[in-house]
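Every protein chain except one is present and positioned as in the full complex.
Then we have chain A:
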Amino acid sequence: MKKAAYSFPEEVLEHVFSFIVSDKDRSSISLVCKSWYEIERWCRRKVFVGNCYAVSPPILIKRFPELRSVTLKGKPHFADFNLVPEGWGGFACPWIRAMAGAYPWLEEIRLKRMVVSDESLEIIAKSFRNFKVLVLSSCEGFTTEGLAAIAANCRNLRELDLRESEVEDLSGRWLSDFPDSYTSLESLNISCLGNEVNLLALERLVSRCPNLKTLRLNRAVPLDRLPNLLRGAPQLAELGTGAYTSEMRPDVFSNLAEAFAGCKQLKTLSGFWDVLPSYLPAVYPICSQLISLNLSYATVQSPDLIKLVSLCEKLQKLWVLDYIEDDGLEVLAASCKDLRELRVFPSDPFGLEPNVALTEQGLVSVSEGCPKLQSVLYFCRQMSNAALNTIARNRPNLTRFRLCIIEPRSPDYLTLQPLDDGFGAIVEHCKDLRRLSLSGLLTDRVFEYIGTYGKKLEMLSVAFAGDSDLGLHHVLSGCDNLRKLEIRDCPFGDKALLANAAKLETMRSLWMSSCSVSFGACKVLGQKMPRLNVEVMDESGPPDSRPESSPVEKLYVYRTVAGPRLDMPGFVWTMDDDSALRIS
């Protein structure tokens, strides 16, 4: 395209583009015209790949030659709940190898639900001279040896965050591999590690890194070592404690309380494993400055939780166990008017009877009392349409609503009706709802509501719900912004899926397990939609050894520009053109 006389020089456009950081905006810029596409791709520094199989390393590298930051996500969300068998995929190695060659100046790698090997970590450690940020979220496949390589080699490392990864913890020695000259650490999250790290090395590391803002310890760090660590980093903003218990000794207590009081910038607390309630008052002096509190591992009872929470007037985010009970949530509603996010986890999810007095009422109270509440994750054992209706009307500003009624298919406990109307009220009133998880007894009607009102919905999780394909059809045809749909144990089948095949290309992915989708339909879908990867998972053997009408165990469909993947394990079959021909 000819450059018109009045167009800006490339350098100016590049400069302007540098202020555009959101992925969506960058994408829009690149679509304006060919020259903007070219300029944009050369100056793009940060890329987010929501599904590592939607694109391939060569494609990424070809388009964006100068990246500094890459984020990749691997396994589907339901992998968190053991629904994705071992070996499924999400291997980071091919990406890391490719990037090692193409991006010597890469600074940040963030991976979620991927399999990362020690070898990959070694490659990272040796290939990127200016490497700064490594975040491994819910990853697995590596050991503390890989971490040692990172510690020893990454001179400019700022952030090492292993949140909820499964690390084979061979020894706590790796932490000592940070050289004495290394002082640039800003954020360290080792909360997932099982073994004790070398505590002296940790203390020295913490005290020599003046910019350390985030420190999340693992359970093995004893409480009596915490004061020293805190004194070495009074500038800390986010702290995750280790085990929060010790012999009850006044000197240990006062030492701890003093150390906490010295952290004037501390805004976020987490950890709190094995809490001895008598130590909780040590944090009281800083409660008034807290904006985020994760007590979801703290097995303390409601009175202690209430005392703590009622002091946190600035609290925006609370994660807690259901020990807080309805009473505690009422206090929360009265004390924490700035609350934006609440997550209540079950203390006894597999018990038959409720072990705590937590019901729908707690959530109703919070919805009444906290005007800024946007994000909810709530596990409980009973719910009613009336309560959901009230919540919806109280809080039309909800953007994320995930409700888990523990017993599948539980009806409204007052009327014994399905909870269709209640969830319908949620989607109708909460017009900005982006994420929704359903539970309880639900018919196709709830999906009709979702399809009608859930226009901004991006992610929907469904389990043990619905009556027929109509349910699925409502969602696929109605939810204009749907990106991720995950379904388990619902009677949804071929018809809705095939009727809405085109919709699937507008989404990131669809997961369906223990539903009624037949192998034959999967083949058809794979054949007709070349830009979708239609993957069937079946651990009992090749799906073509059963009749075409047999339902598949698990189905994972996602859009891709990279074609069928080549790293599938034996229990995954892809339904593309070739394979469909081969099988039939």
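Simple rule for what comes next: contacts are C-beta pairs under 8 Å (C-beta built on N, C-alpha and C of every residue); 3 or more make two chains touch, one makes a residue touch a chain; residues count from 1.
Going forward, contacts and distances are computed from a predicted model.
Comparing "Auxin-induced protein", "Sodium/hydrogen exchanger", "Elongin-C" or "Rae1 protein homolog" against the UniProt entry of the hidden chain yields the protein name "Auxin-induced protein".
Residue-wise, the contact with the chain that is not shown comes from A:Thr299, picked out of A:Asn211, A:Ser254, A:Thr299 or A:Ser545. Note on the undisplayed chain: of the listed residues A:Pro227, A:Gly240, A:Pro346 or A:Gly369, the one touching it is A:Pro346. Here the missing chain is touched by one residue of A:Asp444, A:Glu458 or A:Glu535, and it is A:Asp444.
The missing chain, though absent from the display, is touched by one residue of A:Asp224, A:Asp274, A:Glu313 or A:Glu368; that residue is A:Asp274. Across A:Arg26, A:Lys75 or A:Lys523, the residue that sits in touch with the chain not pictured is A:Lys523.
Of the residues in chain A, those that touch the hidden partner chain are 78, 80-83, 138, 164, 166, 192, 219, 247-248, 273-274, 276-278, 296-297, 299, 301, 345-353, 355, 379, 382, 404, 406-411, 413, 416, 437, 441, 443-444, 461, 463-464, 467-470, 473, 477, 488-489, 491, 493-496, 498-503, 514-516, 518, 520-521, 523-524, 528, 547-549, 551, 553.
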